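Can you read through this structure? Questions will come right after.
A single protein chain has been omitted; all remaining protein chains appear in their positions.
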Amino acid sequence: MENLIALLVAAPLLGAAVLLVGGRRLDRAGHWLGTLLAAASFVIGLVLFASLLGKDAEHRTLVQHLWTWVPVESFRADVAFRLDQLSVTFVLLITGVGTLIHLYSVGYMAHDERRRRFFGYLNLFLAAMLILVLADNYLLLYVGWEGVGLASYLLIGFWQHKPSAATAAKKAFLVNRVGDIGLSIAIMLMFTTFGTFAFGPVLTSAGDASEGRLTAIALMLLLAACGKSAQVPLQSWLGDAMEGPTPVSALIHAATMVTAGVYLIVRSAAIFNGAPDAQVAVTVVGAVTLLFGAIVGCAKDDIKKALAGSTMSQIGYMVLAAGLGPIGYVFAIMHLVTHGFFKAGLFLGAGSVMHGMNDEVDMRKFGGLRKYMPVTFVTFGLGYLAIIGFPFLSGFYSKDAIIEAAFAKGGTQGWILGSVTLLGAAITAFYMTRVMLMTFFGERRWQPDADGHDPHPHESPTTMTIPMIVLAIGSVGAGFFFHLGDRFVHWLEPVTGHSEGDSPVGVSVITAATLVCLVVGVGIAWAMYGRRAVPAVAPRGSLLTRAARRDLLQDDFNHVVLVRGGEHLTRSLVYVDHTLVDGVVNGTAAGFGGMSGRLRRVQNGFVRSYAVSMFGGAALLVAATLLMRAV
Amino acid sequence: MSFPLLTATAALPALGAVATAAVPASRRSAAKWLALLVSLATLALAVVVLVRFDPDGARYQLTESHAWIKNFGVRYELGVDGIGVALLALTALLIPFVVLAGWNDADPLETGSRRWRPTQGFFALILAVEAMVIISFEATDVFLFYIFFEAMLIPMYFLIGGFGDRAHEHGEEAAATQRSYAAVKFLLYNLVGGLIMLAAVIGLYAVAGNFSLTEIAAARANGSLHMATSTERWLFLGFFFAFAVKAPLWPLHTWLPNAMQESTAPVAVLITAVVDKVGTFAMLRFCLQLFPEASRWATPVILVLALISIVYGALLAVGQRDIKRLVAYASISHFGFIILGIFAMTSQGQSGATLYMVNHGLSTAALMLVAGFLITRRGSRLIADYGGVQKVAPVLAGTFLIGGLATLSLPGLAPFVSEFLVLVGTFARYPVIGIIATFGIVLAALYTLVLYQRTMTGPVKPAVASMPDLKARELLVVGPLIVLLILLGVYPKPVTDIVNPAVKQTMSDVHRTDPKPAVEASK
Amino acid sequence: MSATAVHNLWTTAADPIAKIPAPKIEYGQLAPVLIVAGAALVGVLVEAFVPRRSRYYTQVFVSVVALCAAFASVVALAADGYGTTKAHIAAMGAVAVDGPALFLQGTILLAALVGLFTFAERRLDPEAHGSRVDSFAAQAASVPGSDSEKAAVKAGFTTTEVFPLLLFAVAGMLVFPAADDLLTLFIALEVLSLPLYLLCALARRKRLMSQEAAVKYFLLGAFASAFTLFGIALLYGYAGSMSYARIAQVVDGTATGLDPALADTTGNDALLLIGMALIVMGLLFKVGAVPFHMWTPDVYQGAPTPVTGFMAAATKVAAFGALLRLLYVVLPGLRWDWRPVMWGVAIVTMLGGAIVAITQTDIKRLLAYSSVAHAGFILAGVIATNRDGVSSVLFYLAGYSFVTIGAFAVVTLVRDAGGEATHLSKWAGLGRRSPLVAAVFAVFLLAFAGIPLTSGFSGKFAVFSAAANGGAAPLVVIGVISSAIAAFFYIRVIVLMFFSEPRPDGPTVAVPSPLTMTAIAVGVAVTVVLGVAPQYFLDLANQASVFVR
Partner (left out) sequence: MNPVNYLYLSALLFTIGATGVLLRRNAIVVFMCVELMLNACNLAFVVFSRMHGNLDGQIIAFFTMVVAAAEVVVGLAIIVSLFRARHSASVDDASLMKL
């Protein structure tokens, strides 16, 4: 059965290869091939999942060893895949959502002449992401880790003729590379600590290592996670990443890739459990990002950027949960999955809106779209309800669980984290309502464009609506399904372990509080955007708003410190290399030249001066000889 | 006596060079085809060597030994260990691509004197370089090695100075002067290095009385040949200096950017991908084996220099306006990694370094050759003159990107494996240096992606609007390289299997063993 | 010294002198010298009696035959084992017949033969009035630019005297390294110098420069030999004898039968040291070591190029031979006195020659300075004071002389309206015009620069390793540095030839007769052979490296 695992990866990889190498002759059918292979991978995933269900909880780990990759003395990395409850969950999410988005893209990219390549990249992404979650050791995980980075680079910059897109792509890759430093150092540390970096041995023998080393490893992993999952301080790339085609934002920058960080942390649970300080760091990062993203989300008028902010903040929830340790891991993953559904749905909705509005993204130019694109409205609406945690929808269960877990952490830490999550819930409700209202309610605010014809919004083709509907269903039902009899918890427990924290306050109280926050958030938003008409041009807004519009000045900071500083550094180094390092050499050469020029003047052509030098030479010779004897 | 396989690998291109040079002026294409065939035949021989080589066999295999200059105790001794074989294969592999890529680079613009035959000369010189490089990978006699280590400068020098890059911002005249400046700089740098090494070689002779690497190393090992500490250190420095110039190691690197910038892309590849490898290879083979104690003594300084090379080269690459200079500085950074790996004195480090030599050869070749195709199309080396190429020449852009990704050692491509091995190997013994070196990967991403963004993406510049995509010949050059990069990225085991035993030997030469993992150590 | 001593001395001198034994000369063993000298005399007679048109051929024939015969006899002697086992001192202690002597004589003879070919070359200059001309003045006596000169040219005169002169010089050179007493040394010195002075003055083109060169060479040469002679006088005063063996004994204090009365003349170290210094100085002048090198560039530039080539090669060989014998046979006891001094000389010679050469603009002057630098390298070998030192110097000289002749032969080919185009700027782009010539010259330059696989490298390696073994490691380092500097200007020429655009008014490359071709070919052949497979010759030099005492 485990021999199927490789096929999971192989299918999309094949697709990528064929589509990218195949050339123009594939332009007509290429996209369908890509979709097909993605679907195939999903089916295999289902089969494997079924086979896992067939086993009992302890034996639900399949390992497929393909070949020895890098053997150097004690350093040994294999190309081996590991399928267990955790990874299969991801596999299903990735391939499932992935397939849907392939389908969606068929419609969305219909008019792009480079559609074949787009699907090639999408397949490449699937393959890489699957490697990431299936890898049996950290080095192979690294391959997937960078592979998704590459795919996202290619996809963000898919419209390369737009400089902004190219820049955004580069930025994403670079910021991720910073994170990768963390990952590689973590792996090195593992190697020097355990002599290996395969999941099995590392995680089992994690206990033997000193806490110091574990903390170091954990912090490095956290750094990596920050990069990939756009957590503060490495979050800055996510907003720009929205330059990519919307399906990309939906798949990579909402549902799957950005959650890889969470996967990494949860996968390394054993290490984090041994490093409480690192866990605190994780929770702090999560909490900060949670608020950060939410606040940014409130201020953006670009629908995709608003959603991006929301993504950031939601992942903040997950990271925070993952930082809580055994009480949180499961819920982190659970929220990850549900978020996968509703956030992908929301993005696809946004994409559909843009599709209908000539790629307009400014929500101030929307308004009252619900009657023009009903399907989009409904699916988007369901996603909206799910994310704000409307009772009995997916978000409600997963987020609520996290909030409870945060409180259950206990102590002041518990209180702080708990209240942060609550606050986050409120803000989430606010900005999502804002998006909802600005886009679908109120009166129309769009103008005929420059050459005078009206965008006349319209519903998207079925290839696009079907995925939206499916995802909407998911975002409605998934939470309840998982929650029923703590299915999800029991499913993951063997991998991540699970423990009920002792909550200082009752579960019902927390749930109530959450709902109150929700109502408050929605209320404020309605007060601001529902009752009053939305101005077509953004008001100057408060200081906070303006800061939030610029991602809380984080980019400005990067620009001043890193970019400018870097440019100065390189420029001065170029100067140094030319004048100093090279100058020394050329200087020596010139020195000899000068010496030569001076010495040759002695050769003045006069016999008598030659004779003088000979005479002097003779005298010297004699003197020297006598001197030698004297001393 | 069995067939002298190793001699053949070197003799074939040497004869080929003579033959090519002899082709009459009117038959240019004949010279090209001849050169290509010879290089392919050499590749075939190299494959035979690869097959005949038994990784777990004796340290030096396929050995040949003949008396040469008794009075100097010099013997014509050849033999390859795993490291040598790997680099031999790399060289033999790359030359056909170099020839193919340089197919039209040396055709005379103006028909000069009847006897002026640049094309023949170009390919003859390339083959000559191949012969010399190969034999210096095979030589197990210090003197023999030295001779070819030095002699290869001459053909290289003519390749750089005689067949420079025609694309030049200030016209042909300026190009000529800058080119000869670059050539002279290259020659003098390496000649000075070589002469200082000569002093050391003579010193070694004065101490040891012969030049046989194996004998001396053995005598050092069993203590029958004792060197005063200071002597050994001086000799080591003499050798290392030459290799550090060749490699090149900061601050002896400034000849490389000029040389690569002024020479045609294939020659630039010849320099970094092939010739410079002799330097790093020689560090492994001669410095460590002949002067183990001195090597250990010098390690800290060398590591720091290597570290500087890594960061410094990368930063300078970021600051370049000229595509080829950029690649050159990138190479400097990479050589920093290689030297780091060698002197980290761990098996991961040294295997990684050897692997790195091979992979860097492939990746630079890929990147540089595509860059060359690009430059010959547009007639400029300045990054600023390009933009939006991917729209008009997607295949070119794609291959360029892959070359770039290899340069930034993306996992899945060959360079990643070697780079990571080097980093791990270094980290295991010198954590701080390892960590700092790791920052190199960000800088690598920076200069590669900036290069790609500026040249390939964005709106199409009018100057490149009519640029044709890669031709069949060019694809034939780049395709196999990319395939190899991917293959060695996912399955480097064949190479590591060849290299590891040799590295094990070297490690024992310098009496170092890998540090134990903390967990085991604590138990 | 006291009066009584003098009285004693007088009385001793007044005693009836024993019968002077009839001198016993081993003509067979002196054959090489005798043959050459005899041929030279024949040449003079030829000048006197043979009609002008057939002189040239007769002279060439005589000289070639003579040189070949002489070489043959050298080989025969060596084969007889005079180089090794039967080595001894011939002609009443005047001439040594031993390894170094024979080796160097062989080298000199071959170099002379090759040089002779360049002398005899008559294709390079355009034919003047229907008669082929070589590179020597039509009539040396006639004033440059005068009518008599024009007439001479019109009549198609050529100075065929150059051949006997060459032979005389060769004869002197043959004796020089073999000389075993100071008198012979001095005579040989003069015999080799005087013809060279004349040869320098005989250029066909640029005669003023040629004559100037001759004057400079002559005056300075005479000046130097005066010093040498004075040194000889002092040494004689010290030892009371001319013979090397005797002097050596006195130096070592192993001499027997010294008159105690002479105690304070004999063994007066001041005499010894000063005398040694002055003799050595004379020899250093001949090899062109700093600071006695200043004649070299001017003379090399002014002299007819074939002469320059010949003298640059052969004189160096002979002079170093003499220097070796002097230092190794006569003054080994004084090693600790002369070694440091020679160290100094070697260092300044190596560095000085290399550095000044950097900024030269005339190819002949450039080669002159490079020869200075090479003198320095060879001195490093001399200083080694061990057997390797001798053999390495012999080897180096053999290799170097042929490269030099070849290089100058190439210089004679590159010509424009004014004769040879020796200014470097005119050599620009030669590689484009005639790749072959440029390539050959490049080979010679690389050999000078000591690039591996050329004779220059093996020679340099031999010399330096000998020096290193002889405990002169610092000298090796300096030598290496200066060869790096030297490399710079050799490279400069190569750059000029290959990488710079040819000048429209650039020179043309004359197609030479087989004579010059052979000269160049031999040069290349020796360069490559000694570079790639030096074993045999190293062995030869090694066997030949023992002086007879």
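The letters A, B and C name the chains in turn, as written, and every chain counts its residues from 1.
Just so we're on the same page, a residue touches a chain if its C-beta (ideal position, glycine included) is under 8 Å from a C-beta of that chain, and two chains touch if they have at least 3 such contacts.
All figures in this text were calculated on a predicted structure; none of them were measured in a lab.
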Visible chains that the absent chain touches, using the contact criterion stated earlier = A, C
Looking at C:V153, C:L234 or C:A248, which residue reaches the missing chain?
-> C:L234
Looking at C:Y197, C:W427 or C:F457, which makes contact with the chain not pictured?
-> C:Y197
Which of C:V62, C:A87, C:L192 or C:M242 touches the chain that is not shown?
-> C:M242
Touch assignment to the omitted chain, from C:F71, C:F103 or C:F218, lands on C:F218
May I ask you to list the residues on subunit A that touch the chain which is not drawn?
-> 600-601, 603-608, 611-612, 615
At which residues does subunit C meet the chain that is not included here?
-> 1, 3, 6, 9, 12-13, 140-141, 143-144, 183, 186-187, 190, 194, 197-198, 201, 207-209, 211-216, 218-219, 222-223, 226-227, 229-230, 232-234, 236-237, 240-242, 259, 262, 265-266, 297-298, 301-302
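Here is the rule we use: only the chains that are shown with their structure count from here on.
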Chain nearest the global centroid, as defined over all protein CA atoms shown | B
Of A-B and B-C, the pair with more C-beta contacts is A-B
Whole-angstrom distance, CA centroid of subunit A to CA centroid of subunit C, is 81
Using mean C-alpha positions as chain centres, tell me how far subunit A is from subunit B in Å, no decimals.
-> 37
Go ahead and note the Å separation of the Cα centroids belonging to subunit B and subunit C.
-> 46
Multi-chain touching residues of subunit C, meaning two or more other chains, are 488
Listing for subunit A: what residues touch at least two other chains?
-> 589
Tell me, which parts of subunit B touch subunit C in their complex?
-> 67-72, 112-113, 115-117, 146-148, 150-151, 153-154, 158, 161-162, 176, 179-180, 183-184, 187-188, 191-192, 195-196, 198-199, 202-203, 205-206
Within the complex, subunit A is touched by subunit B residues 188-189, 250-251, 253-254, 312, 315-316, 318-320, 347-348, 351-352, 388, 390-391, 398, 405, 410-412, 416-417, 420-421, 423-424, 427-428, 431, 434-435, 438-439, 441-442, 445-446, 449-450, 453, 456-460, 490-493, 496-497, 500, 503-504, 514-520, 522-523
What residues on subunit A touch subunit C, complex-wise?
-> 589, 592-593, 595-597, 599-600, 602-603, 605, 607, 609-611, 613-614, 616-618, 620-622, 624-626, 628-629
